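Heads up, one of the protein chains got dropped from this complex, but the rest are sitting where they should.
As written, the chain order gives the labels A and B, with residue 1 at the start of each chain.
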Amino acid sequence: MQPMLNDLLLSLAHWFDAMPWSTALHESLYLYAWAESTHVLTLMVFLGMLFIIDLRMLGLIFTDVPASTVAKRLDVPMLIGFAVMFATGFILYFAIPVRTTQSLWFRIKVVLLIAAGINALLFRARMKAADGSWDRDPKPPRRLRISAGLSLALWAGVVITGRTIAYDWFDCHKQLPYFLYWAAGCVDEMARFE
Amino acid sequence: MKRKKLERAVFGFAAVVIAAAAWFWSRQVGDVIDLLRMAYG
Partner (left out) sequence: MELLPFFEWLEASALGEAAKAYGGVFAVVQMFHLLALALLGGTVILGDLRLLGLVMADVPSETVIRNTQQWFNAALVLIAASGLFMSGAVAIKLYYNEMFWAKMTGLGLGIAFVYGIRRPLLLRFEHATINPWALRLLAVTSLVIWFSVAACGRWIGFS
């Protein structure tokens, strides 16, 4: 399963890489830098709003405002931020597709993103299922506090692994143990072991 | 009154900051345009 997925992702990356736009972005004087800057600066909108919502669910901010009010009012700016980050993030991947696909950090980041997404959906379901009895409590019930803590940890992980994509510590061309080649999907390097 | 004084400080500070930011960022954008002109003609 994993080798097949690796080959599939790698051919997708090569397909993007062959597009003239990908090269143009990569070699552009400013476009790539602007996409990256927008990606980073939008953290203030997306992650900033998310932090405030999660801190409210932990009972650490806006304790005098109902939890659902904070979550509902900040939902729109947060989603706008997410849309911008997703779009600019795709541009960054599109500009350097092969290296990114074989980046250990990028892979961890995508896994964390999916986990954070599932956590967010569960959180929403729990919020909806709740009868609102705790809405005005300064400190929400334990189950929701755990979700909020998990959300903070997962998104912090997404930021951290996102930043480390730029470092070449575990790139395929380095001398690495087999399991790191496996995790990063370095198909050619793995073949050399066999 | 203290409030009036702080309001005046807001107006003064805003004028300085917005003018300075407009000057600074328009200069940066100008530099970028110059460089792109040199690079692509």
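In the analysis below, contacts are C-beta pairs under 8 Å (C-beta built on N, C-alpha and C of every residue); 3 or more make two chains touch, one makes a residue touch a chain.
Note that the structure is a prediction, hence the values are computed from the model and not measured.
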### Task
Using the touch definition up top, pick the residue from A:Met57, A:Leu74, A:Cys172 or A:Cys186 that touches the left-out chain.
A:Leu74
### Message
Out of A:Ala24, A:Met44 or A:Ala191, which residue would touch the omitted chain in the full complex?
### Response
A:Met44
## Note on the structure
Across the whole complex, the chain not displayed is touched by chain A residues 33, 36-37, 40-41, 43-49, 51-52, 55, 61-65, 69-70, 73-74, 76-77, 156, 159-160, 163-164, 167
### Query
Which residues does chain B use to touch the chain missing from this display?
2-3, 6-7, 9-11, 13-14, 17-18, 21, 24-25
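Everything below uses one rule, namely that only the chains that are shown with their structure count from here on.
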### Task
Indicate the whole-number Å distance between the mean C-alpha point of chain A and the mean C-alpha point of chain B.
33
## Note on the structure
As the complex stands, chain A meets chain B at residues 29-30
### Query
In their complex, what parts of chain B are in touch with chain A?
32, 35-36, 39
